[in-house]
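Attaching a single structure in structure tokens format; questions to follow.
A single protein chain has been omitted; all remaining protein chains appear in their positions.
Here is chain A:
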Amino acid sequence: MSNQPILFKNARLIDPTSDREERGSVLVRDGVIQAIGPQVPVAEDTQVIDCGGQVLAPGLIDMRAFIGEPGGPYRETLKSAGEAAAAGGVTTVVSMPDTSPALDDPAVIDFIVRRARDTSMVNIRPAAALTKGLQGAEMAEIGRLKEAGAIAFTDGARPVTNAQVMRRALTYARDFDALIIHHVEDPDLVGQGVMNEGEFASRLGLPGIPREAETVMLERDIRLVRLTGGRYHAAMISCADSAEIVRAAKGKGLPVTCGVSINHLALNENDIGDYRTFLKLSPPLRHEDDRQAVIEALADGTIDVIVSDHNPQDVENKRLPFAEAADGAVGLETLLSAALRLVHSDRISLPRLLRALSTKPAEILGLPGGRLAVGAPADLIVFDPDAPYVLDKRHLKSLSKNTPFDEARLEGQVTITMVAGRVVFQRETM
């Protein structure tokens, strides 16, 4: 954190909390936003950055990223994830507990918090395991883990199949006002499935995953939320029926929120094409009708947040027959560019999109960011929403290159990323 004030001038300011857009400047000092407005008086020693009319907005908050540290540093480290995030405009990353060892011990959470502080250029907030060893049997030490710095509780990529365990965890977590994030996929209904069940899977000769694997688990969870009053967030929904279920739950006033991965907004099952394993995901990419429905649900606020679901996998795990390849795609660096497709196709306004990428995650997680306001942390991004480019995966900062957007035409690129008042990324072309 530098003491020298920084002024961003000539910017298109977007505060997603209010849908307001204006031309103006933002003054940053001591890690927080000091002033905002058309004209901001500045001191002599102020460093001035001319944004050239580009958008200035709160940094993105990504509620779901898998990082290989500890246990898989060849896939991703806290450092490399931080670099990838900064290049993508993500200033806060919630890391999943699916590490080795799993993040189920206060000492390991403490390690991650310190290690991230020392090595990562963005904020990394670990989500702790909901159950010991991610085994879904015994609830983890929610109170002590929260004290150690866990921001939420989840078994990451694994669902908690035992309803009694989920009920007790929701009940217990409520006492600590702890958020439970759940991957809603019933493993029995997933079975051997590797992609969306339907015509396309049948044509490829691949076993399918029915939408009911998601909806059955989601329905169960929502009934348990009603029983317990625990704060619950469905990590990712992928189909029209799920959106309907969440909409109904919210209508009843239940403490339920949900996310969608950028992949399910930007891609559908047909993109798997010729068995492209970088598009093997959990939940699987669905039918185009489902993609349209989740976009609709995002636009109407049923879906609260967009996540990268950043899941680095090395070549050995992906250069395999489709059914044998690991799930997951990297996404931190392409999150904003891919999401902007929805703005360019007039499906959602830019402030609304940014709300799902910053304001809402901040609200759900209880973080102070996600808003352009005096006193808010100076986690900011400057980006040109229209800058066209073709993604070359070799240029990704992530240690793993399993992006589903390789060679895709994208529009919109981050030019500056600031975390806690410090510029951590600046694109050279600017």
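Heads up, the rule we're going with is that a residue touches a chain if its C-beta (ideal position, glycine included) is under 8 Å from a C-beta of that chain, and two chains touch if they have at least 3 such contacts; residues count from 1.
To be clear about the criterion, contacts and distances are computed from a predicted model.
Trainee: If you had to name the missing chain as UniProt does, which of "Aspartate carbamoyltransferase", "Tripartite ATP-independent periplasmic transporter DctQ component", "Phenylalanine--tRNA ligase alpha subunit" or "Glycosyl transferase family 2" would it be?
Mentor: Missing chain, UniProt protein name: "Aspartate carbamoyltransferase".
Trainee: Touching the hidden chain in the complete assembly: which of A:Met139, A:Leu281, A:Ala325 or A:Leu365 does that?
Mentor: A:Met139
Trainee: Check the options A:Arg115, A:Arg174, A:Arg226 or A:Arg427 and report the residue that touches the missing chain.
Mentor: Touching the chain that is not displayed is residue A:Arg174.
Trainee: For chain A, which residues touch the unseen chain?
Mentor: Spelled out for chain A, the touching residues are 131-132, 137-144, 168, 171-172, 174-175, 228.
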